[in-house]
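Note that one protein chain of the assembly has been removed; the remaining protein chains are unaltered in position.
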Amino acid sequence: MRTDASVHAVPIPEGLLEPALTVGKVTPGSLDDQVLAFPETKPPKQWYLALAVTLTALGIGLACIGYTFTTGIGAWGNSSPVFWAFDIINFVFWVGIGHAGTLISAILFLFRKRWRNAIARFAEAMTIFAVMCAVIFPLIHVGRPWLAYWLFPYPNERALWTNFRSPLLWDVFAVNTYFSVSLMFWYLGLIPDIASMRDRTTSKLRKTIYTVLALGWRGAASHWQHYEKAYLLLAGLATGLVLSVHSVVSFDFATSVVPGWHMTIFPPYFVAGAIFAGFSMVVIVLVVVRETMQLKNLITMRHLDVMNKVILAMSCIMGYSYMMEGFTAWYSMNEYLHHGFMNIITGTYGWAGWITISCNIFIPQLLWFKKCRSSYFWMILVAIGVTIGMWFERFVIIVISLHQDYLPSAWRIYKPTMVDFGILLGTFGLFFTLVLIFARVLPVIATTEVKAILPDAQPSHGGSHE
Amino acid sequence: MSQQKPTPPILLGAVALGAAGVLGTYFAAGPERFWANWVLWFVLMFTLGLGSLFIVALEHLVSARWSVPIRRIPERLATLLLPAIPVGLIALGAVPVLYPGARPEAAHHPILAGKAFWLSLPFFSIRTVAAFVLCVLALAVLVGGSLKQDVSRDPAFNFRARKFAPAFMAIFALVITMVAFDWISGLTPEWYSDIFGVYIFAGAFLSGLAATALALLYLQGEGRLEGVRQDHLYNLGAFLFAFTVFWSYIGFAQYMLMWYANMPDEVIYYKVRLTGAWRAITFALAALHFILPFFALVTRDAKRDPRRLRRVALLMLGAHVLDIYWLIFPALGGSPRFSWPELSFALFFLGGILLWVRGAMQKGEDMPVGDPFLREGLEFRL
Partner (left out) sequence: MSDKKAYAVLGLFETPDALMHAIPKLRAAKLGTVEAYTPYPIHGIDDALGLRRSPLGGMVLVMGVLGALTAFGFQYWISAIDYPIITGGKSAASWEAFIPIMFEVTVLFATFTAGLGMLLLLNRLPFFGHPVLSAKAMKGITRDRYALALEAESEAFDSAAAAQALEAAGAVDIEVLPAPDRSPFLTSDYILRTLGGIFVACLVAGLGIYSLIKWFPLLAPMKYMQDQPRLNAQKASNFFKDGHGMQPPVPGTVARGYLPTATGTQDASATLVNPLPRTKEVFAQGRKVYTNRCEVCHGALANGAGSLTAAYGAKPANLQAQQFRDYPDGKIYWAIVNGKNAMPAHAAYLTEPQRWAVVHYVRALQRAQNATDEDLKVVAP
């Protein structure tokens, strides 16, 4: 039999050692001084400059939405048979961006990937902001947003119930659940951090606000016990939720009979795509945050390296999905499927199809090289490529499939209007405005979670061995 | 290394009895029945081996540490791919009998004519043999290398395995899709579903996990695997739980989309399985493959209770057999068949698999003692 001595005999070689999660000397106290001090300092000029840019974008978006309200949906390019276009593309795009946050905070938590702790807070915040951007689109697409509450099944004076067989109603439930659960997850994580901020601030106003937000958190061991349990349960539930939300979004398409929409692989493929796009967005934002907020010791190159590997893995899964899509189009011997697939690679919108394939499959292959995974230039290039590619993927799915349906006499080329672009720009403005404000107001790193994984943060095993 | 206990005669007897029944099936119950059973057991063996190999590769891919002490078990189970190769080569005899795409009529079939070359016996065989070659290659790198490391203690294997793991994932995706599309949905070649490979993957991975859990508990019962704790069991249980849900998610998504769109070329697949006695089997599958294991494993305590884990693992393996049976046997037409031929095949192959696994469990050390991360894995706490 094996002896303990033989186990301990094999040393871990240099190349296989994982780099530390933090660089340099980080103590719980220094962590607080580094991260929690941000909200109390005055933002630099660049921050105001960035905010001005994002607010301008947001303003343009709001103006375009206002114009849509006063004119009607005709202000957009949507027309028969492309009834869904930018609105739904952007909706799916933004919901997808949000998924990375839940993946990092929930799924990686369940897998005990401790590197997640430093970036989970930011990713969760991005989830919430992305979902906020996403819900705008179905809301304005219903035409009469002031009646959007009709989407909920409540006893009403109209004596009508909603249609539970409609995937669009499933969306209402899925997105609302997703938003409230993400918000709760995020807030629960924030409570101990806000308590830390409450106890360190000297400003009276801040103290009052933090006191209320921290709910009187006092770090009692009996509280931590329930808190950890709740966090674990929430992580498990959020994992199921994150799978279901984008699956439900994919049902909007896949339950129909439109060639190019009706594919059984859509649910997992949408989820993978969402994580893919979301991780890229997180990489873009993290690189900026890491540089401008001097967090290099907490968000290390190792974090970025692992994130890039996840992006690469997702890219390969996307590649498998595209391959299966093409294979099925041929294998089914179904001329509609075949026509739909050929439209993606050779049709009028073939350029969009090729942007999708290049940006999602080819460009991320660069990340096989360690050099690309550790260079800002290459990783940002890939991340931006993926963001563009994933937006175009939804364009391909929605517009290409719809513009040539079963009825050739109805075929039409879709062209977006400036209003369409304006609203898309506006949501980017909203997203980054919220990110900028968040970065200045709340702790961008979950200090409590990082404290728990610092060296010497836990009692040595000797004492508590059974 | 622990000494080999003598093979229980009952196991050998069961295999011999099964072999007689298998031969009898061909002559008494007809070649169709024979080949359907043969393909069923080939797919089961192959997916179990692949699923186990996937567990091994996954550990190298994500640099998991907790599973290092139990890695030898899926490594040994993965060697089932070796006996699966002759079984698979014999199973090619089923192609002209059971697979409509490989019969001469296919050339005149409105749908099959266009892809007849793909479904024909020569190309079918080339794909299968290619898959076997890839599997043996992966087995040699991942399992062979790990066994050698027991003696050499050379960490070079860890580098090699980590480099090879992504390539294995690509191989795995191709091979499992081949199993799904050729060996299973090839029985109804007019039907197509692009998620089918993922569905078979979920089942294969689950069966690998369940077999790993069973073998782990068996070895622990024998007093081997000293140092593997409840924490490791918990993780294994959590994986079983998660992938039970994943299998159901994929299965339901495929069914729901086909049911909703109601396209004739797709729903026929479920129409067959939701009429007559097949309906009862479909519901039994949902209950045994999802509802029962879900509620059995949902609590934290259940995932580290060895007795419950053993039962659930057995159930999962049984449900996996039922799943593949449910996929293959409707192709014979008519109501589900279960009688002495199926029992003989089960005796023969189960006995054979057990004999092989018994032998495999003696290969190398019980833990990868040459792996530098073994200590970290043994120190794993929840």
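For clarity, chains are labelled A and B in written order, and residue numbers in each chain start from 1.
Please note the rule applied: a residue touches a chain if its C-beta (ideal position, glycine included) is under 8 Å from a C-beta of that chain, and two chains touch if they have at least 3 such contacts.
As the structure is a computational prediction, the values presented were derived from the model and not from experiment.
Asker: From the list A:T70, A:N163 or A:S409, which touches the chain that is not on show?
Answerer: In the full complex, the listed residue that touches the missing chain is A:N163.
Asker: Which is it among A:T71, A:T346 or A:Q458 that touches the chain not included here?
Answerer: Residue touching the chain left out of view: A:Q458.
Asker: Which residue from A:A52, A:L233, A:A410 or A:V441 sits in contact with the chain not drawn here?
Answerer: Residue touching the chain left out of view: A:L233.
Asker: For chain A, which residues touch the unseen chain?
Answerer: Listed in rising order, the touching residues are 27-29, 32, 144, 153-167, 169-170, 173-174, 177, 180-181, 184-185, 188, 192, 195-196, 198-200, 211, 215-230, 233-234, 237-238, 240-241, 244, 247-248, 251, 448-449, 451-452, 456-460, 463-464.
Asker: For the chain that got dropped from the picture, name the residues of chain B it touches.
Answerer: 252, 255-256, 259-260, 262, 298-300, 381
Throughout what follows, only the chains that are shown with their structure count from here on.
Asker: Counting only Cα atoms for the centres, state how far chain A is from chain B in Å.
Answerer: The computed centroid separation for chain A versus chain B comes out at 34 Å.
Asker: Show which residues of chain A lie in contact with chain B when the two form their complex.
Answerer: Listed in rising order, the residues of chain A that touch chain B are 1-2, 6-13, 15-16, 18, 110-111, 240, 243, 247, 251, 254-257, 262-268, 316, 320-321, 324-325, 327-328, 330-334, 461.
Asker: Within the complex, which stretch of chain B touches chain A?
Answerer: Touch list, chain B to chain A: 2, 62-63, 111-112, 114-115, 118, 153, 155, 158-159, 162, 166, 169-170, 173, 177, 181, 192-198, 224, 226, 238, 245, 249-250, 253-254, 256-258, 260-261, 263, 265, 365-367, 369-375, 378-379, 381.
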